[in-house]
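What follows is subunit A.
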Amino acid sequence: SGGSKGTEVIKIGVIGPMTGDNSMYGTSVREGAMLAAKEINAAGGVDGKKVEIIAYDSKGDKTEAVNAYNRLRDQDGIVALVGATFSGETLSIKEIAIGDNMPMLTPTATHKDVTLNASNIFRACYTDPYQGATAAVFAMENLGAKKAAVLYNIEDPYSEGLAIAFRDKFSSVGTVTNYEGYTAKDADFRAVLTKIAAQDPEVIFLPDYIAKIGVILSQIRELGLDMIPISGDGSDGIEVDYADVAEGMYYANHYSKSDESKLVQNFISNYDKEYGVQPNALAALGYDATYIMLQAIDRAGSFDSDKIIAELSKTDEDYVTGHITFDKNGEPLKSISVIKVAGGKQVLVDKVSAE
Partner candidate 1 sequence: MALLEVTDLSIQFGGLKAVDNFNLTIDEHELVGLIGPNGAGKTTVFNMLTGVYLPTEGDIKIDGESIVGKKPYEIVRCGAARTFQNIRLFKDLSVLDNIKIAYHHELNYSTFEGIFRLPRYWKDEKTAHENCLAFLDIFDMGDYASIQAKNLPYGKQRKLEIARALATKPKILMLDEPAAGMNPKETHELMDTIQLIRDKFDIAILLIEHDMHLVMGICERIVVLDYGKIIAKGTPEETRNNPDVIKVYLGE
Partner candidate 2 sequence: MNKNTIKSYLVNFLAVIIIFALMKLLMNIGIINRYYQGIIVFILINIILAASLNLATGFLGQLTLGHAGFMAAGAYVSASTAIMIKANFGWLPNIAILLISLIIAGIISAIVGVAIGIPALRLRGDYLAIITLGFGEVIRVIINNIRFTGGAQGLTGIPRISTFDNVFWITVLIVFILYTLTHSRQGRAIVSIREDEVAAEAVGVKTTRFKVMGFAIAASFAGIGGGLYAHYIAFLDPNTFNFMRSVEILVIVVLGGMGSLTGSIIAAIVLTILPEALRSFADYRLLLYSFLLIIMMIFRPAGLLGTSEFSWKSIYDRYKYRKESIIKREKA
Partner candidate 3 sequence: MLKVQNIDVFYNKIHAIKDVSFEVKEGEVVTLIGANGAGKTTILKTISKLLEPTNGVILFRDEPITKITSHQLVYLGLAHVPEGRRIFSKMSVFENLQMGAYIRNDKSQIDADLEKIFHYFPRLKERINQPAGTLSGGEQQMLSIGRALMSRPKLMLMDEPSMGLAPLLVQEIFNIIQTIKNEGTTILLVEQNANKALQVADRAYVLETGKVIKSGTAKELMEDDSIKKAYLGG
């Protein structure tokens, strides 16, 4: 696909929310991808060709994502797509992309159905069910918890996906005392927390993004409750703004900044140099996904979709977010880093692997 065959640049599309209230997610992915492209170009490009990242905003809106995808394909002639950022957008593009046989690697869409029945679609992150179940295992085995509460965002597929998996896994051994939902714009959790506290769970699972978890944590502290908060990769970076309330919590992540591997430390320092901030997990995933994709194109030695897809499925290497191989569905097989917030810093507690 694409009209750029034989040209001197390799165009890679990126889609995500870059304006609007979710803009931080899309921009992180974009910045990660741009950094990867820059590094590769500095090293001579792919097959001597320069890489160009074309990133389009979707506002997180499905209609816009479809328009953006169509535009990338028809107007810009991309070779492959690194995206989209959110599961909803990715799923809206999915059917069209299957029809186009577009090589597609989403860095961050964790919805279980993203890669289902789609030979051209891969992802760089682990799925919601996998992550949620892992968190439950960690709570039971590492923390020895018997009772757990779940508080999740019913409007967010990511949050709900994690919550369901956690609940199902945890209840196989322990008790889930509360399984409570809230809506995306909710800000007050005192009522529901008070209710949860009455059941006395040892841990509370909070699958959401930093901003919301920060609020929930501060209300947990305000009410003086003593449950251990556990969370997913949405909490990555929570120790920056919410150090005091997040102290002692655990969360699953794609990598740990305290990981001493050269790959990770290089990425962190390059990113910091480029953008003046520390990268979050989304940036890391955008960075990795871009590398994976470009390496596959390099190996394919052509822009032919089938060849690129074939090479993608052969991926087997170390990246910032871990060692990545894909299963037959295009799911990554990688381990999860569990991080504890201690002294306002990320501390790598354990690497929990796929079962």
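Picked so that all candidates are chains of the complex that A comes from, given by their letters.
Everything below uses one rule, namely that contacts are C-beta pairs under 8 Å (C-beta built on N, C-alpha and C of every residue); 3 or more make two chains touch, one makes a residue touch a chain; residues count from 1.
Quantities reported herein were computed from a predicted structural model and do not represent experimental measurements.
Shown alone here is subunit A; of the other chains of the complex, listed as 1, 2 or 3, the one that touches it is 2.
Touching candidate 2 in their complex are the following residues of subunit A: 18-20, 23, 56-57, 59, 62-64, 66-67, 70-71, 73-75, 87-88, 91-92, 94-96, 111-113, 116, 153-157, 159-161, 183-184.
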